[in-house]
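The complex is shown incomplete by one protein chain, all other protein chains being positioned as in the whole.
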Amino acid sequence: MTGVENPTGTAEPAPAREAEARGGQGWAVVRRLVLSPAVLSVAGALALTTLVMVAVGVDPSLAYPALLRGALMDGNFEYTLAAYVPTLGMAVAFAIPLRAGEFNLGGDGQLSLGGIAAAALALHAGGSYVVPLLGAALAGALLAGLSAPLRTRLGIPAIVSTLLLSAPAVSLASYLARFPLAEPGTGLAQTPLLPEAARLPAFGAGSYVTIALPVVAVLTALWLYADARTVPGYEIRALGANREFARYGGVRVDRLAAVTLAAGGAFAGLVGGLIVLGPPYRFVDGALTAPGYTFTAIAAVLLAAGRPPAVPWAVALLTILQAGGQGMEREAGVPSQLTQIVQGLIIVIVAVGAVVRSRSAGRRG
Amino acid sequence: MNDHARAPSVELAGITKRFGDVLANDGIDLAVERGEVHAVVGENGAGKSTLMSILYGLHRPDAGQVLRAGAPVRLRSPADAIAHGLGMVHQRLRLFPGLSVAENVVIGAEPVRRGVLDRTAAHEAVAELAGRYGLGVDPAARVGELPVGVRQRVEILKALYRRAEVLILDEPTAVLTPGEADGLFLTVREFAAEGVSVLLVTHKLEEVLAASDRVTVLRGGRVTGRFATAATSADELVRAMIGRSLGTARQERRQPVEAPPTELAPVDAAPVGVKAGAAPVGARAGEAGSYLLEVRDLWVRDRDGVAAVAGVSFGVRAGEIVGLAGVAGSGQRELVETVTGLRRAGSGTVLLGGRPVEAGKERRVAYVPGDRAGRATAPAMSLADNLLMGAQHGLRLRPAQVRRRAAALVERFSIRASSVRAPIAHLSGGNAQKAVLARELSRDTPVLVVEEPTQGVDVGAQEQIHALLAAARDAGRAVLVQSSELSELRALADRVLVMFEGRVVAELPVSQATDERLGAAMTGATLPQPTGGAEGPERLGVAGPQPVGDAEEAAG
Amino acid sequence: MNTFLAAVLTATAPVVLAALGGLLCSVSGVFNMALEGQLLWGAFTAVLFSHATGSAWLGVAGAVLATVLYAALLSVPAVTFRADPVVVAVGTNLLALGLTAFLMRQVFGSGGTFSSPDLSGLPTLAALGLDLPVLGPQSPLVPVAFLLVVWASWWLGRTRSGLRLRGIGQHAEAAESIGLRVPVYRHAAVLGAGALCGLGGAQLALGNVTLFSEGMSAGRGWVAVVAVMLAGARPWLGLGACLLFGAAEALGFRLQGFGLPQQAADAAPYLITLLALVVAAAMRRDKERTV
Partner (left out) sequence: GAGQPAASPGKSVILITPNPVGTNSFLQLSVKGAEAAAKEIGASFKLYESKDPTSIAQNLDAAVRAKPTVIVGVSFSFDDLFATVPKQQPGQQFLQVDSCAKEQAPNLTCVSFKEHEAAYLAGVEAGLLSESGKLGVVAALDSPFVHRWIDPFFAGAKSVKPSVTGTPLYVGGNNPFSDPARAKSQAQTLTGQGVDIVAAAASAGNQGVFEAASASGAKAFGVDVNQCAQSAGTIIDNVLKHVDVAELAAIKDIAAGKAGGVKVYGLKEGGVGVNALDDDLASSGCTVASNPDVVTKVKQVRDDIVAGRITVTDPLAG
């Protein structure tokens, strides 16, 4: 996996920036922007998808505006934000342990377990949303934390154990939602509506944008700060860059790796809680995993290629793409299969564009 | 035809290579004849490895060209270079950790029988080569499990096996024992006699003088001297390399200072930055402080349960440098790891300032590891971040302060680096070593443990590092130095311990540590006890708790 | 017991083929998470070619060829351009899902499931005159899958190219410096994995059943990824992981009949695999300690 190859992201393309400053003449800047790999890769992706559309008889002049409107306008922005929040949360859940060189592929399990824990607490413990959210984070942390002793005591890599623990956790949450915690008398695969007190305050009545947005935003900012500006953040980076080096430098490597795994799990569990405590205010089986937050988030983090500040942007790109895809289906009558095709192509092309960019920067540096 | 016969075997013409702001090679011309051993020397960062990498197709020059037998060749990859009859032993080892020694040696040119790898033939070929050139390795061993020194031998075997017409050796002897190095140079001479051209990069001038025909000196990416070996001297080479002569009193011994220092001062405070004619390095024999580092009947088992360290006892006093000699794999590594708390002791104790070392807890000694890329640095992290490791404390990280501190260390230890923000991997080998030393010497711990202090370091820096270690000793630190360089141990240490098969088989005061004695002890041969009655070879070492008693007496 | 064994073998064969492909990639140093999509693509193209030509074997050949081409979508970005293989895999998996469903509507005129009496499935071994009662009624690709594991193990350990592939995966720089063309080997591994996934998809759609339905790879590619992670570079271990997983799954199926909740049966293979890992690791540690 190349995600860890340069996890420190410390190599800054300083000369490139200087060159930019020097090249004050507008023309050079414009040329470099236009020919920059990022722009080229987006252009390439657009060209290719346009070709696909034309080939199957979809009018691109309808589809593209629909894509933008579907993500950003006509009241769709609310839902794009609603999808952005959990994806960003899951991205951080993956990125925290990744900085320490551990892969957390068990996001779905941690998410589901956190969600069902929040639902159970909200239904049976009463009170506000605080306890359910803490319970959700704890559930996720415990599940992911389980991988730490497996790694340090038995040498089972976290990438394997998190993945293996994920499916059973999803099954457990599913079982709980279908049977013991199910809405009585309906037989539906969902819990009853959660009590009012436990619901997250929303921005506007019935809005899908809840305080989950500021919560995740603040936590992400804290992580970015911790990563770049704290001693534990430094030690985590060192651990990810060279475990033996960190151990030699007096870092408690096993404990720190466990902490990052648990922190990642806590993030994922919290996201599960935030989803469940938001509209429609219940745990609906499959609703947490169906949108594929976990893998979108992993793709975004890897796309950010070891630069944490780029993670929120990469998540935004992929979320807009997905939300816009649905808009295309609704407005331009693009079948959902075609949306998947377009999204798949764009992800591949952007993945290529991202490295072409970092490689050319590296060469200059 | 005639032209070709007269043309040099390989020729570099006007080679220029730039890495960002660093001009690594600046219009270098260099020609090597058939059958010639051509040494390339220069300070750390002078551009030697870069030049060799260009010759081997790993880097492409910004300007200039490579000629083989008079004809220009395009070297876009090592595959091209190999096709043109070049072979290279890299300074940074390039081996496959999961493959066996034999597989590592033959890969790319494997013996095959009826479409299947001929393992027997591979093993035999490797064993034969190893035997012929005195490079002891087990063809079946997994390379990842071998100590660095042995890995280096594998790297050399690789080049020998391929029988290149032009052989590039980038610091091949950095971690070889003197015997092994001698064997290697015999081989190199044999090759040359067969018409092979050898390019030899090394910091050891004795090797240059003993093994080469001609020398090219690089400095700051340019050629600053070309010599016929027979008509030059070490001093002349050094002057071309660093623009001055070395400190004159290098081999002399300084007189003991009057009183042992009462307080431990961090090295930061000690005089460093040795310039021309600086204070000579020497041992202050006989002056005994208290034991700051004490090892009592230590046993350490390796992963297979074999005793890597078998009942070792010794002590290092404040204000003393103790040298640790031994053939690679004799238990030095495990001993050092236990002393530094990175490995758990099987039984026995390690005391630091009287307090036992607990494995996995905070490291209480400054430690310069021999494995630079594996342990001493995180190659992908910036130089600044690498220089911080071990000193970080508190919760907030102040990047500006980290960089400032790094810049100060770079300045003080004259590390050649373009920026403290760039990955430490961009530093030349010797500069990376200096960075590690800078970091560890700036820790104010009473005990300092150093493995291979001048591994890959140029002569000027060697002198500087030796001065730094001596200064640390003079400041009252206890210093344990492991080195495969016997001359280094003789120059630095007050006492030398020799390890063989996990035991300390000899302890020699530096005055008695001749090459012959050390060499004999290192290979397990019995030798007449130099310092007093011995009951047998096993008891030659410092047995049991005597040193402790001595210390108490001395202290009382 | 016999039917149990047969069920395990049938269910495991496509996973084994995909895992073997993933293993070759991982040996060469490319992490291949695109198996799920390639398996699905293989299943679809197998049905497509079998339906078009009327021959199941041409369907298999078509699937292998088409999936090799599809795998280039991973190998070119990941090997030539050095894009992150995991991101690319996320893209190609999504693409396979959309593309198969889309083409299915275009070619067969309906979504969901395609099956037809005209669609010829693979014959059983017995029908070919190779009656091996222990194996049960299997398609010929089932023994082929297991034989390929044996072959891969031999090839990696005993041939020139196998040795070089292993070396490349361990230290690409070192491989380059002895003149090996790293990208060539990596392309070959990724495309080879494509061929194996094509075979696996064909077995799934023409051997296990005779039909195509949207998303019918149903996570088998992910199970294969887990097996690859468990096995490292050892084909036998990969096979063992697949068989263990398949056996646990089949056992879970049977226990459902005795009241085991379906969700528990779903979880069983993962938990049993983890348990096996833990036991193996603990035993290894014990051995180390006692020596």
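Should a chain be cited, it is by its letter among A, B and C, assigned in written order, with residues numbered from 1 in that chain.
Going forward, a contact is a pair of C-beta atoms (placed from the backbone, for glycine too) under 8 Å apart; a residue touches a chain by one contact, two chains touch by 3 or more.
Keep in mind that what you see is a predicted model, and the values were worked out from it rather than measured.
Only one of A:67, A:96, A:143 or A:182 touches the chain withheld from this view, namely A:182.
Although one chain is not drawn, the whole complex shows that of A:153, A:255 or A:330 it is A:330 that touches it.
Against the chain not shown here, chain A presents residues 74-76, 79, 82-83, 178-179, 182, 185-189, 193, 206, 208, 279-282, 284-288, 290-291, 326-327, 329-330, 333, 336.
Across the interface with the omitted chain, chain C contributes residues 3, 7, 10-11, 14, 101, 111-113, 115, 117, 137, 204, 208-211, 213-220, 222, 250, 253-254, 256-257, 261-263, 265-266.
In this section, only the chains that are shown with their structure count from here on.
Centre-to-centre separation between chain A and chain C, using Cα means, comes to 28 Å.
Chain A and chain B, compared by their mean Cα positions, are separated by 46 Å. Not a single residue position of chain C touches two or more of the other chains. In chain A, there is no position where the chain touches two or more neighbouring chains simultaneously. Across the complex, chain A meets chain B through its residues 5-8, 10-12, 14-15, 228-235, 237-238, 241-242, 244-250, 252, 364-365.
Interface residues of chain A facing chain C in the complex, by the touch rule stated above, are 1-3, 56, 150, 153-157, 159-161, 163-168, 171-172, 174-175, 178-179, 295-296, 298-299, 302-303, 305, 335-348, 350-352, 354-356, 359.
On the side of chain B, the complex with chain A involves touching residues 20-21, 340, 342, 360, 362-363, 367, 369, 374-382, 385, 388-390, 392-397, 399, 419, 421-423.
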